[in-house]
Every structure is written in structure tokens, then in C-alpha cells.
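A protein chain is absent from this complex, but the other protein chains hold their places.
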Amino acid sequence: MELLNLAGIAGVYTLMLVILIAAVAMVTLRSLFHSALALAAVLIGIAGIYLTLQADFLAMIQILIYVGAVMTLIIFAVMLTEHLSHQTVRQNNRQSPLAIAGICAFLFCLTGVIVRTPWPLQPQNQTATITAMELGKAFMGQYVFAFELISVFLIAALIGAIVIARKDK
Amino acid sequence: MEILDSIFLNTKKIFLDLLGCWLPDWMILLVNIGIIIGVIAVLGPVIMMYLTLLERKIIGRMQNRIGPNRVGIFGILQPIADGIKMFTKEDIIPQNADKIVHFLAPVLMVIPALLAFAVLPFGRGMIPVNLNVGLLFFIAVSSTSTICVFMASWASRNKFSILGGMRSAAQMISYEIPMVLSVVPVILSAESLSTYAIVEAQARWSGLHWFVFTPWGLLAFIIFFLCGVAECNRSPFDLPEAESEIVAGFHTEYSGMKFALFYMAEYMNTFTVSALAATLFLGGWEGPVLPSWLWFFIKTHALIFVMFWFRGTLPRFRVDQLMGLAWKLFLPLTLINIFVAGGYHLISDRNFRVAGASAVLLVSFLLFTVFLNRKYMPEKRRYDLVD
Amino acid sequence: MFFGLGVLRGLMVTLKNFVTSYFMPPDRGGLFTVEYPEKRLPVIERFRNFPFLVYDKDPENPRCVACEICANECPTKCIYIEKDTDPNKKPLRRPAIFDIDITVCMNCGICEEVCPFDSIYMDHPFEVASSDRLEKLLFHKNDLLKSNDYFHKIRPTHAAAIDARRRAVEEKKKSAAVKPSETGQPPKAQNGGKP
Amino acid sequence: MPKSYTVQNTDLLDTQTLEVNFGPQHPSTHGVFRMFVELDGEVIVTLKPVMGYLHRNHEQIAENLTYLGIMPYTDRLDYFNAMTNNLGYAMAVEKLAGITVPERAQYIRVIVSEFTRLINHLSLVGFLLNDLGAFFTPILYAFREREKILDVFEEISGSRMMCNYLRFGGVKCDLSPAVLETMKKITRNFPKFLDEFEALLSKNEILCMRCQNVGVLPKELAVNSSITGPVLRASGINYDIRKVDRYSLYDRFRFRVPLGRKGDTYDRYYVRVLEMRESVKILEQALQDIPVGEILNPKTAPFAKAPRNFKPPVGEDYGRIESPKGELGYYVVSDGTPQPWRYHIRAPSFINLTILEDICLGHKVADAIIILGSLDIVLGEVDR
Partner (left out) sequence: MMIPLEHYLIFAATLFAIGIYGALIRRNIIGILISIELMLNAVNVNLVAFSRSTSLAPETGQVFAIFVIAVAAASVAVGLAIVIALYRVRKSVYTEDIHLLKW
């Protein structure tokens, strides 16, 4: 059986690697359409990560909201703004070497902090798979105020987006 | 009847026990998963091939003609002939097309169509993967096909396909929302997202126990089915590949095997959507006498017949009417439906006074929305016959 | 009235046709198709396809006398005739070459109407397609010649009427020939002055 | 140095208009007909019809043929209704040469042209529904009925579509009693078929939503651009040449002319369905009291054998009939020789096509195809 476990863990690490590669591709690809597709790949990968963390409701929500709706929005925007013709415009500005250095430094000290701090581990939570039932109770119970606030916030964003993008006659 | 009912389960168990004697037990687990994947990978394309034949036969009979009967006895081998034709046809890639995305689009179109099979309860105990968020998985997977439509239309770089791509994406999004909302009452009364639990919930109630016999269930079923038809770009809503207007929509530039993949994705979507509609509203594999998996296939094929029936009869909607229907008619109906279903579930389970009240409420709201949209309703016409 | 009623009634029509196509006879909603190569529709007598020449007894002397009326009257000019000549170059009343280019002919039937000698009629077989465009689609005299009883077989009433008329003309000519010999006048120079 | 920033035009996302060619090979234009359409998103900005792909030089060929030789060519003008083309041409030459037509031949001519009207309206409604997207079902029902009528045509004239059946002063061959019987049977159960057809289509909400208030043809535009036929009557103008000229025996039959009110695509569709019902009434009356008698004016018998000698007197004449598509006119000028000096056809489809741009502007792409379908044009007649 432990062979199966090993395979599982190896699978998770490869998934993480794939996501990182897709993220790098997304940032460096020349055509915006290709980088949007790379983002879609990253999002689906992250949904996979949620599955390995036993958060399957969240994984489905991620695919439905991000890959279903947000990606469509992004691709619509890309189609509307990108001319069919020229692809030759340089996508990255000149600060990239400086940026790489700064970010690597930031990353280095961040991982240092992560490794050193003793995280308080609660073993019994490890295996609890959270079903939609408990999430529903949490939303309606403890976080009901935040839930209502988010719905107001979403409606405001919706109307705002329409007003800005509308071709006012 | 029990033996016939779980005939497939027993054969699998026997096969696994047979393998068990010289394979380690964790290998058996893998083989079990392998069998399920193999069944779906075979079932999908075979269903797709024989749906094409079924469609041409049914529509043929509706038009008083026979439909394909040259290849094989009743045209049985016709799908294989189509398959070979699709394989051998030359695969043309437009000159300034975006090679990778052009190739990737059909492949990515088929993957969600195949994934959706994983959640359908084919029979008692015969559900490939019993996710407890099965229904949400189905909706999430079917919503990813929008991106593939975009990729196909953007990559072929021609006016017609971009026009078609934009139209079909807009249609898919505006029909996804009523589809998701029309499923909420079912989740509400089955108290679970897993398709297996939903079918069992429909079996638990006494008397006529399918959701479709409750007032809100009927309305939700009609809306879900129509949105499903729109989701796979079929008949009254098949605007993207409207031959008479913009040639063939987003798959204008595809030929040969790639076109076959688009074709396969469409027919697999047809099967999965009608299978899910049968599961949610018509009681999945619930049925008095026949084995459970046979009931499932009868109900699914009844709904598929209705989809082909639409294709054989109804003309096509125009773009703005299509969108108007989704946003102005289906959306308000589904919202009200959720409230009525909530009240229905809360007050009592099965007595008829509540059912009557909710039915009256729903019908009155339906007439109200039809009244609101009367500007788009067809007007009566009078003609005078003059000497 | 209710929004979906018209659509439902339309669906019922197609469903009725779907159901009746299984057991009703063809004209009342049953299956209408005739599976062509195996089963065929009966060819209607007056159907006209490409022309053919009629000969009475043997193909050597057809009824046609190469008068070229049909060649002149044909709207699409698809008939080509050359007179036959006997050994010492005297034109005979028989066509040596009679070609019809069926890629040009539009089977309008005018040649059949204008022919004074009842020699050219419209044929029935329509499967004359061939791969070679020039050679096989130019019908020569021996392809066109068909016997009179073939004419009877494909067009019974029309052929019977034609033969009746020809026999009447024969009798009139024979009786005209017999009457002058009874009254003692020398018969008109019918056939080279021989009695 | 930053680029110079002149304030660009601040009008909004001016998507440049998309020029699209609904070219000769488009699946839904009836035959080889091109529409150069400029689209702003979905809405049509300009629409330029391009014709002439099927021009076969019909009128020039006719000048080198005898009068009888032209008859088979007139079948190919509007290849859907050969009989009415023959009738128009025969009437023009008969007026020119002063030939009268016997009683029975007149009845046969009326029967045959009313059957052609049924065929034409059937296939129009079928093709219109095909453009709307109904997957071939209405057209196959319509063609099932059309086959029965075409078989009758084959019985009497020898060919299904290229009939070449009429002669100057009568018809080529007579109707046998068996053929009369089948004709009566067809007219008996045609109304039943029409009811089933209307149940499938007329009240269909999707058809109504797609066709109503689409391509509205106002009355004065219709009159000014000399539109004729069902397209004109759908806009509400009562002009049917069968009632105006009362040519051949049409004054003897009781039938009425349907008129629309708004003149949009739905009216053009429904006026044709009502016209089919009227034609069936005419057919019933004609088949009832068809007299027995000769079918060809004896004066023209000698010309049957020798079309060369048929020389109408010098002069010109214009014969017109109500063909299913509109007023079909033949203008024949004779200079005493067996070949016409000048021969011109007033094709209703060609003239009905001129208003395509005016009624298409402002509509969507999908509507342009349906409006073209509702005008019922056949390219053989448009390009001649």
C-alpha cells in the first residue's frame, strides 16, 4: 500500500511543478492570448491542489467561477483589445533583470521564515474532509454578516462594471 | 430481478476476484479504477457514434424517409463509415492560424465532455465516482467548454469564426446561469449535492416520487432541459453553427479528425445533459420492474429523442431573441422557483394543498413574466380576401 | 394565447409523421422513398429522354430518309446527318452518318414532332452516364437504331397510333395505284416505269 | 521623448464595419447570387446585390431560333414553374399572330398553371423554413406533395420540370381520363395537407418571432419600384393580373385574392399559403366542367410539322400573365421572318430583387437571408 501512498505524494509534487511552469509561462509568453490560456491551466492545477487538500467543494467552486466565468471575461477583453494583426510589440518593459533580483531575495527570506517557524499542528484536522454541509452552516451561522456584505459588494461591482464599459449612446 | 439488476457489478467482482489470486491487493484497486476508466473511455465514443446514427434515423422517419440503411443491415455500420471518412479526410490548417491553439481547441473540447460521464449514476451502485459534490462537478466541467470555443474561433483567424465564437460564448454564458439556478431546488429537497443521493431521495418519498411531479420540479425540469439544449448548441438554439448565416460558426476552419472531435464533444454533451436531466428530475435508475441501468438508458434516450425531435421541427432563434429568452424569461422563473421550492419543502412534504398553492403561484408568475415580455410575443394577424 | 402552444402543435405534427411512417401507406403519411437501384418507379409512357431511330425490318434500311428537317429544326443543333451514296456517287435516300451529341441535346422532343417520316422518337432509358466525355456521349447511327417492336414495347399506345396511320397511308397509296390500272391509264411513273 | 499625444476622437469603441461577402457559393442564397454586406456588429449597414452569375444569353439565342424552337428554352427561365413560362410565351405569340385557342385547351392551360402555382408556393415555403433553420422537415413535406404534381406533369407532357407542353393555339397532347382522375384526387386531399402544414408552421412562435416585423415593405415603395405578385399583395395592394386582365378563362372561375396588411416577411409567407388555397378552389371548378373537344387550333396544324413556315405578321406584341412570382411578360417583335426580330422577358424575380437593400437595412444578418428567401427569387429568371 505504501507504494500507492508514495505515488500519491509524487503526484502532488509533480502537480505543483506543473503549476509553477504554467505560471512562469503565463508571465513570459509573448501573445496575451497564450498567457491567458496558461492562466487557465494554472487555475485548473490549483483546483487539483485543493482536491489533494480534501477541499473538493472549493475545487469545484474554483473551476466554476474562475475557469468558467473569469477566464471568459479575460478572453473577451483580450479579443476586444488585441488587434488581429501585429504581435510584435515587446511585452515586457526594461526593469525585468532588476525585478528578478528583488523577487528572488524576497522569496529567499520568505522561505527561510516558513521553514524556521514552528507551526502549531493539530493532527486530528488532517483527515477531516469538509463537506458543503459544514460550509453552508458556517456561512449561515458564524459568517452570516460577511456573507450579506459580500453579496452587496458583488452587486455594486456588477453595476459598476456595466456602467463603465457601456457604450453610452 | 436482483441478478439482472446488478449483473455488471457481479461480473466486475468475479473478474477482480479472479485477478486477485496472483496480483497484490493494491494492484486490484488500480485495476478497478482502470476498468471504470476503460468503460467510460469506450462508452463515450460508442454512444456518440450511435447517437449520430439514431439522430439521422429518427429525423428521417419524421420526414417520411428511411435514413441511412445502406451500410450494414439497418445502417448499423454507418457510424464506422463516418469515422473512417473523418480519419481519412485531409486536415487543413489555415495559413496564418495559430498552430498550437488551433490543434489544442478540439482536444480540450472533448475532455470536459468525457469528464462529465464520471458523475452520472448509470444504475444501482454503478456510479463511476461517487463524489459528494457530483452535481457541482458536472456544472463546473460543462462550463469550461466555453474557453475551447474561444480558442477555436480565435485561432482560425477568420471573420466568420470570430463572429461565431463570440455568439456561442455569449449564448453559453447566458444559458449557464438559469441552468445552475434551476438545479438549486433539486439540491434543496434532496439535501445533497451527490447525484447518487439525489436519485435515492427521489426513491424515498412515497407515491409518485420523482421530482418532476412536484410543481416546482416540472418548471425546473423544463428550464433545465431547454438550457441544456442551448448549452450544447443544439436545435432551436444552434446559432453558432447556423449554416444559413455565418457558414459554420467557430468550427469553419476545421476538417477531418479535428472536426470529428468537435462533433463528438457535441453529441457527448447531448447524452450527458439528458442523462443528468433524467437523474435529477425523472428519478435516474428508479423504476418498477426493469433492471435499474435499463431504466436509466430508457429515460436518457427518451430525452435524447426529444432533443432530436426539436432538431427535426423547430426553426432557429435569432441572437437577440436567444439572449432575451435566457435573461428575461428563464432567469426570473428560476429565482421564483427556488423560493417556491423552499416554501414547499419547509411547510410539508407531500400533501396536495401545498402543491396546489405552489402550482398556482408558479403559473401566475409565469403568466406575469410572459405578460411583461409581450412586446416580443407574436401578434395575431388578419388577412382580407378581396374579390 | 399561451406562449408555447404553436410550438407544441408543430411538434405533434412531426411526431404523428414519425409514428405513421411505420405502418401507413405512402400517400397517407407512410414511407415515401423508393430505394432506387433495387426497386424502381414504373417509367411513364410519355416520358422523353434522348431520341432514337426506328427501323421496320432490318437495321440496314431505317425509316429515316436523311431529309435533315430534324437537324434544321433542332433548337440546340445537336444532330449531324450525311447522305449515303451508292457506288457510282448517286445520293441514296438513306443516312450514312447520323450522329446525336447527347451532351448538347435537351430532349425537348421537337425532332419527334417535325419528322415527316415517323422515324425519330424519344427514348426511355436515362442511365446513359459515362466516364468518357467525348466518345461515348456521341451516339452514332448504330447506337440510335432500334426496331419498331422495341418502339411498341416502350410506347404501346403512341406506337399503335403511328402504325395505324402508316397502314392507312399504305392502303390509300396501294388503292390509288390499283385504281388507275383498272381504268386502263398507264400508271404514273411510280417505280422507274416498270408495269 | 514621449510620443506626441493629440487627443484622439473621443467617440466610443468604433468597431470598424466588417465587409462580408455572402458569396455565390453561400449555402442559403437560392442559386448563384452574391450579397456584398457591410456589417456593424450584427446590424446591416449596406447591402449590394451582385447578379449575373447565371446569365445564359437567353434573349440573344432566341433571335436565331424559330418561334417553336424558343418554347423549350422558356422552360429554363424560371425552372420551378415551366408551364407558366410556356403559357406567357404562347399567349404573346398568339396575340401577335391572331390565333384563337379552343375551349378544352384553355381549360387545360388554366389547370396546368394553377398546379404550377401550387408547386412554386410549396417550394418557396419549404426553402424559407430551411433558411430559418428548421432542419429540412417542412421542405420534405412540401416536396412530397410536389412529387405528386410533377408525376402528373410527366404523364401529360413527357418531362417533370422541362415540360415544353404548350403550342401556339393549344397544347401538345391531350389529358387522358386516368390523368384527370389523379388530378382530381390530388386537389381533393391538398387542403388536408395544407392544414397539417399550417399546423406545423403558421402558429409556430419561433417562426412568428423571426418573421414578424422583419423586412417591412411599405405600400408606396412597392408601387414605385413596380413590384408585382404575392410580394405586392402582402403589402396590401390589390393587383392580380388574373383579375385585372381577365386573360384566358379566369373570369369564369370564382376565386378571391388574399391581401396582407403590414407587408413583412410573415405576411409574404401567409399570403402565399392563402393563395395556395385559392388555387385549389380554381382547380376544383376547372376539373369539374372541362369540356370535350379538340386541343389544338386546326389553323395552326400545318405549322406543327414545319415550324419554318410559321411567319407571324410584321409587328410587336406584349403578352403578360400572373406567374406565381409576379407579372411575367413577353415582348415579341416580328419582322415577317420565321425568327423573331426582338424577344424580351419581363422577369418578376429580377424586379422584385431591386428592393432587397431598402427592406434589409437596419436588420440583422440572419434576417437578410430570410428576407431574400421571402422575396422568392429564382436566379434563372433574374439573370436570363
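Structural remarks
The chains carry the letters A, B, C and D, assigned in the order they are written, with residues numbered from 1 in each.
Rule of thumb we're sticking to: a contact is a pair of C-beta atoms (placed from the backbone, for glycine too) under 8 Å apart; a residue touches a chain by one contact, two chains touch by 3 or more.
The model shown is predicted, which means the values in this text are computed figures rather than measured ones.
Listed here are the chain A residues that touch the chain not shown: 5, 8-9, 12-13, 16, 19-20, 23-24, 26-27, 32, 35-36, 39, 42-43, 46, 49-50, 52-55, 57-58, 61-62, 65-66, 69-70, 73-74, 76-78, 80-81, 89-93, 95-96, 99-100, 103-104, 106-107, 110-111, 114-115, 119-122, 125-126, 128, 130, 134-135, 138-139, 143, 146, 150, 153-154, 157-158, 160-162, 164-165, 167.
As a convention for this text, only the chains that are shown with their structure count from here on.
Measuring from the averaged C-alpha position of chain A to that of chain D gives a distance of 63 Å. Taking each chain's centre as the mean of its C-alpha atoms, chain B lies 44 Å from chain D.
Chain centres here are Cα means. That of chain A falls 81 Å from that of chain C. Residues of chain D found to touch two or more other chains are 137, 141, 144, 200, 204-208.
Residues of chain C in contact with at least two other chains: 3, 6-7, 10, 13-14, 17, 32. Looking at the complex, you find that chain B touches chain A at residues 26, 29-30, 98, 100-101, 104, 131-133, 136-137, 139-141, 143-144, 146-147, 150-151, 154, 157, 162, 166, 169, 173, 176, 193.
Touching chain C in their complex are the following residues of chain D: 65-66, 68-73, 137, 141, 144, 147-148, 151, 154-159, 162, 164, 172-173, 196, 199-208, 304-308. On the chain B side of its complex with chain C, the touching residues are 58, 61-66, 309-310, 312-314, 370, 377-378.
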